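Removed from the display is one protein chain of the complex; every other protein chain stays in position.
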Amino acid sequence: MSAWAQIGAIVRRSVTRTARQPASIIPPLVFPVALLAVNAGGLRASTELPGFPTTSFLAFALAVPFIQGALFSTMNAGTDLARDIQTGFLNRLSLTSLRDWPLLLGQLGGVVVLGTVQAVFYLTVGLVVGVRFESGVPGILVLLLFGVIIALAFGAVGAWLAFRTGSGEAIQAFFPVFFVFLFISSMNAPRNLIGVDWFRIAATLNPVSYMIEAVRSLIITGWDWQALGLGFGFVTAIGVAAFALAARAMRTRLTRT
Amino acid sequence: MRRWNVVSGVAWRTLKNALTNPQILLPTMLFPLFFFTAFAGGLSQVSKVPGFDFPPGYTAFQFVFVLLQAAAFGGVFTGFGVARDFEGGFAKRLLLAAPHRSGIVLGYALAALGRWAITAALLTVVALLVGMEVGGGAVDVVGLYTLAMLVNFCGYFWAAGIAMRFRTIQAAPLMQMPVFLVLFFAPVYVPLSLLEGWLRTVASVNPITYLLETGRGFVAGDAPHVLGAFALALAFGCLFWLWSFRGLRSAEAAGA
Partner (left out) sequence: MSAANGIEVVGLVREYRKGPRAVDGIDLSVAPGEIYGFLGPNGAGKSTTVHVLTTLLPPTAGTARVGGFDVVKEGPKVRSIIGVALQEAALDPLLTARDHLRLQATLQSVPKSERRARADELLERVGLADAADRKVQGYSGGMKRRLDLALALVHRPRILFLDEPTTGLDPQSRTALWEEVARLRREDGVTVFLTTQYLEEADVLADRVGIIDHGRIVAEGSPAALKDEIGRPSVHAIPCDERDREAIARVLGRFGEPLGSTRDVAVRLREGVGLADIVRALDAEGLTLLDLELRAPTLDDVFLAKTGRTLEGAAEEAEVEPGRGGV
């Protein structure tokens, strides 16, 4: 069996499993949109601040669900994989002729599919409520690509945690940490309009700010190559690092088990 | 006396669990702190929006919301504990041992209050450390915390009612989501007058808006509709108290 066929088989199983768990599909779709609705209504007044980059807070905030959804991907990928470890299913897979990296890549198949569905959903919600994309249709395609890459990168983080801890509960315990990364960022205000110094510095050091800003630029600015470069750069770096760590952790665990 | 034994026994056990197991207490303590940090820190410039008029400043403005939010969720999280006890069978032990079962519901309520008190103390210390200004006097402060206490009871009695009807932790979203929605469909970031569109319509009829305005007024030293807010909180408290006791009856009829 070729590596691609192996990946295909694992992806199929991963997608089926994800599709059969409404509990892992619905929250990543509903919660970010609910938060978007609340913030867009509650913070509309902040668009009146001098220097705010747009007159529509909805357009400004639409970037957030893409990142929030990706954080859910981390949890889902991690929890699913941890369950495979706990139930011994991973052992079953490792007893086949499957090689290491197709196993890892395949496991993330479900996350990528869900990530794509999420991105399309948020995009549709944005378009339905009247958000205009300054970068046009090509920008929308780039946004979808970004959604897939970010789901893959964060999914790899989840996989790394799963291989390291082997416990679904341990993965869930990381959730608040991701939440902190999301909220201490430029999620609700442009960085130059964050008044509290330490918060602005933390948001500037936080890679999540740049991911949000990359998506945001496609919506409210047009083609801001610097924002896109930083966003894609950070996602790619995190993804590569997470894959490397996950692959190493997987080899350790498979040797151990 | 016997009823008090049940109340104190259940409260002691629930609080002991929370205090000796960080995984239970920490989320209730850290989440409000985190929200406070994220809102008061990240959005402080919002107070410069034309029409935003709250003399004590944005930190105090957000402090009141987070205090009430922590109160409500402190109650809801205790409701999770009730559901877990019914699901795991421990509630049977309480139902069997307690001569007066209403004491069980009140015991958890006392524990919810204890948990919130710890969180509220921490939140207050942090808010004062980061320079929160308080315009109100001692009576206002007592008023604010009493109001939050009533919100804590409302949150708990609501969640306990659900917990005892469903008797499984899978009912957690049902306990949590309505509270989350009621809290956030209110003037969280800006006063009601600065809200627009559908959120303004919803927030205008949301009882939490009323309580928030009074609570923020306490901090500013000029609380509006104080009697109305307390009457509203008490009315909801009584309503949810009845709701939770009906829940207990439903659990008893089902054999817990």
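By written order: A and B. Residues from 1 in each chain.
Basically, a contact is a pair of C-beta atoms (placed from the backbone, for glycine too) under 8 Å apart; a residue touches a chain by one contact, two chains touch by 3 or more.
All of these numbers come straight from a predicted model, not from anything done at the bench.
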Shown chains in contact with the undisplayed one are B
Which one, B:17, B:168 or B:193, makes contact with the chain that was left out?
-> B:17
Touching the left-out chain: which of B:30, B:95 or B:192?
-> B:95
Against the hidden chain, chain B presents residues 1-2, 5-6, 8-10, 12-13, 16-17, 20-21, 85, 88-90, 92-100, 252-256
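Going forward, only the chains that are shown with their structure count from here on.
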Inside the complex, what are the residues of chain A that reach chain B?
-> 34, 37-39, 41-46, 48-49, 173, 176, 179-180, 183-184, 187-189, 193-196, 198-199, 203
Within their complex, state which residues of chain B touch chain A.
-> 23, 27, 30-31, 34, 37-38, 40-46, 48-52, 181, 184-185, 187-190, 194-200
